[in-house]
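For this view, one protein chain was removed and the others were kept in their places.
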Amino acid sequence: MSGVAVPPDAVVVGAGIVGAACALELARAGLRVLVLDAGDVGGGTTAAGMGHLVVMDDSEEQFALTAYSVRLWRELAPSLPPECEFDPCGTLWIAADAAQLEAVRRKHEAYTARGVAAEVLDGAALAACEPALRAPLAGALLVPGDAVLYPPGAARHLLAEACRAGAVFRGGSRVDAIRPGAVVVGGRALPAGIVVNAAGAAAPELTPGLPIVPRKGHLAITDRYPGLCRHQIVELGYLQSAHEMTAESVAFNVQPRRTGQVLIGSSRELVGWDPATNRAVLGRMLERAVHFMPALAAASVIRVWTGFRPATPDKLPLIGPWEEMEGVWVAAGHEGLGITTSLGTARLLADLITGRTPAIDPAPYAPMRVLSAARRHG
Amino acid sequence: MSDVVEIHVNGRAVRVPASASLAAALLAAGESAFRRSVTGAPRAPLCGMGICYECRVTVNGVAHVRACLETVAPGMDVVTGG
Partner (left out) sequence: MAETAPRRVTADVAIVGAGPAGIAAAVRAAESGARVVVLDEAPRPGGQIWRHTTRGTLPRGARRWLERLDASGAQVLSGASVVDADGPRLLAQWRGEPLVVSAERIILATGARELFLPFPGWTLPGVVGVGGAQALLKAGMPVAGRRVVVAGSGPLLLAVAAALAGAGAHVAVVAEQAPAAAVRRFAAGLWRRPAKLWQAARYRAGVPRARHRPGVWVTRADGDTTVREVTLTDGRRTWTVPCDLLAVGYGLVPATELPRLLGCRIERGRVHVDEYQRTSEPAILCAGEPTGIAGAHAALVQGQIAACAALDRPAEATSLLAARDAWRRFAARLEATFAPRDELRTLADADTVVCRCEDVTLGRIDASWGSRAAKRYTRAGMGPCQGRICGAALQYLFDWTPDRVRVPVAPATVGTLVHAAALNTEPQDPS
């Protein structure tokens, strides 16, 4: 970036999928954007995520942001290059027994009442569309609008589009600190109109006070078995695993890749930044997968890895101004939904920055809520 | 002990040396495309020692078996070109 005389209007710190999406929205809104990342694009949590674009109903606010984001992804889908591996495979939320099927019906009502298409399948219909699942199962909720993509490919695409819209990307640039109206890189202050902290699970290192912690997850990928798995299949209990901030949990969550591979999840642990495989957790996670899909037992796994979800106490991301420091905005804390909600986050953030009217109410995601919550409790 | 065994390659019965590796046996049987690459190109053993995964075939219904690490067995059912 030789000879940039004018400071950028916005510096985005972090080129994960969230930072890349924000850069694109801000550049399209006419801002001069500089994106900085300590590594390269999509190499953080984004490289470790599953890439399920999913509408989730843990809370009304979560539903609003995920449904909005999935809609944005589907609008974007026709222009995504093959490297993004977009696959509109839909989600199956499976019910093991009659009680869970009841829950599936309630879920169905909630989705359709809020304008998201969904369909209840009985056990036979479920077995017909996913023959590798254990039988009998009570049924499932099919959400056909959900999809799957390849997160690092998508982040790279979004950043490339941002650069086409005028943004500048500098990899290998670790930001040491965020100051009012500047970021510090390698001891030098780079002035900026505003700074967007999109550093994922590392965001609190730059903006102390953000209540984000790394929540570790394991994934395992198999060799190619085309047709073995056709939808993203998630057990109903997944929501609970994601919701409860317990020390450790696993849930059945498998995904068909465009390659014919099956991506097997998922686990949640609060153990700081230790990337090592936790074999006990991995074992339980795989056992759960085999429990629901017995044919997986014979499938060959070629790699296991871990990643760190940027988790917040109320399971909602932090999107908006950080009023503790002039000119600092936050787009971080997306836990296990950041691939999905990156687009909604970016649109919302750009709306707020440029004074446009957002399509959904931004208040529930306002970063300052965490301070008021702390003060309430303090 | 017989020194040849009969195996089935893509439904065809072939007689191969009993102690041979499956990779060697398939080459002896004239197979040149053990598998199709992800873009559809024919592939055959490269390393002969379990490293390259180019010799993957389906054996008795199990996909992705490295033929160079298997010894042939009577009645083995092999599908290539997957």
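Letters A and B name the chains as they come in the text, with residue numbers starting at 1 for each one.
In this text, contacts are C-beta pairs under 8 Å (C-beta built on N, C-alpha and C of every residue); 3 or more make two chains touch, one makes a residue touch a chain.
On a predicted model such as this, the values are computed, not experimentally measured, just so you know.
Residue B:Ala25 is the one among B:Ile7, B:Ala25 or B:Val78 that touches the chain not shown.
The missing chain, though absent from the display, is touched by one residue of A:Thr277, A:Thr354 or A:Ser372; that residue is A:Thr277.
Contact residues of chain B toward the unshown chain are 16-17, 19-21, 23-25, 27-28, 32-34, 37-39, 41-54, 56, 64, 68-71.
Considering the complete assembly, chain A touches the hidden chain via residues 40, 42-43, 47, 83, 152-153, 156, 220, 222-223, 264, 277, 279-280, 282-284, 286-287, 289-290, 296-305.
Criterion: only the chains that are shown with their structure count from here on.
In this assembly, the C-alpha centroid of chain A lies 43 Å from the C-alpha centroid of chain B.
For chain A in complex with chain B, the residues that touch the partner chain are 223-225, 259, 298, 300. Residues of chain B touching chain A in their complex: 38, 62-64.
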